[in-house]
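Encoded as structure tokens, the structure appears first; notes follow it.
Let's look at chain A:
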Amino acid sequence: MPTVVIPALLRKFTGGLERVDVPGKSIRELIRHLGDRFPGIDQQLLEDGDIRPSIAVSIDGEIATGGVLDAVSENSEVHFIPALGGGEV
Partner candidate 1 sequence: MHAINYEVPSTLDQAVSILKTHGENARPFCGGTDIIIQLRAGVRRTGHLVDVKKIKELQTLSFDAKKGLRLGAAVSCIDISQSDVMRRHYPGLTEAAHLIGSLQIQNRASVGGNLCNGSPAADTTPALIALGARARIVGPSGEREVPVEDFVVSPGRTVVKPGELLVELLIPAPAPHSSDAYLRFIPRNEMDIAVVGVGASVTLDGDKVKAARIGLGAVAATPLLETKAADGLIGKKLDDASLEAAGRLVSEVCKPIDDMRGTIEFRLHVAAVLTRRVLTIAADRAKKI
Partner candidate 2 sequence: MKKTLVEATINGETVEFLCEPRQSLLETLRDVLELTGSKEGCLTGDCGACTVMLDGRAVCSCLVLGVEAQGKKIDTVEGLATNGVLHVLQNKFLEHASLQCGICTPGFLISAKSLLDRNPKPTEPEIRYALAGNLCRCTGYDKIVKAVLDAAADIRSQQDKSKSAA
Partner candidate 3 sequence: MAASTTTGNFRVIGTRPIRHDGVDKVTGRAKYGADYTFPGMLHGKVLRSPHAHANIKSINIDKALKLPGVKAIVTSKDLPQAEDKLEQAGEMVVNPMYLSMNILAHEKVLYDGHAIAAVAATSPHIAEEALRLIEVEYEVLPPVMTVDVATRPGAPILLKDLRNKEEGDKETNVAQHYQFKRGDLAAGFKAADYVIEREFNTAMVHQGYIEPHNAVGIYNSDGQATIYCSTQGAFDVRSLSAQVLGMPVGHIKVVPAEIGGGFGGKTTIYLEPLSVLLSKKTGAPVKLVMSRAEVLRASGPTSGSKIKVKMGATKDGKLVAAEIWMAYEAGAFPGSPVGAGAMCIIAPYTVENFQIDAYDVVVNRPKTAAYRAPGATNAAFASETIIDELAAKCGIDPIEFRLKNAVKEGAAQVVGPPFKRIGLIQTLEGIKNSPHYKSKLTGKFRGRGVASGFWFNAGMQSSATVNIHADGTASVVTGSPDIGGSRASMAMITAELLGLEVTDVRPITADTDSIGHTDVTGGSRVTFATGMAVYEAAKDAERQLIERAAKLWEKKPDEVEFRDGKFYAKGNGVPPMSIKQLAPRFARTGGPITGRASVNARGVGPGFATTCVDVEVDPDTGKVQVLRCTIAQDAGKAIHPSYVEGQMQGGTAQGLGWALNEEYFYDDKGTLRNFGFLDYRMPTCLDLPMIETVVVEEANPGHPLGVRGVGEVSIVPPVAAVANAIFRAVGVRMTETPMSPPKLLKAMLKHRGATQHSAAAD
């Protein structure tokens, strides 16, 4: 199952959990499952159904460019990080 690393300021949603395994084949599915498990956290990441402009997504050590559409594999590690000059996480 893909692992999502929760940004420090969003760990209040996960009860302090830093790494969470969630099912899903795309960033969209991961966020949906995250939201099911930790209500509210998905709102922190999304705006108009896509990743907030101020947030960047790293999949397996690489900054992804497809927003919620990017695919993830079974053992992917996903990080949500501030975009350059951005923030909110």
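The rule is simple: a residue touches a chain if its C-beta (ideal position, glycine included) is under 8 Å from a C-beta of that chain, and two chains touch if they have at least 3 such contacts; residues count from 1.
As a selection rule, all candidates are chains of the complex that A comes from, given by their letters.
Keep in mind that what you see is a predicted model, and the values were worked out from it rather than measured.
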**OP:** Counting any copy, say which of 1, 2 or 3 touches chain A in this complex.
**Re:** 3
Subject >> Parts of chain A lying in touch with candidate 3, wherever the complex brings them together >> reply: 5, 7-9, 47, 52-54, 58, 60-65, 77, 79, 81-89
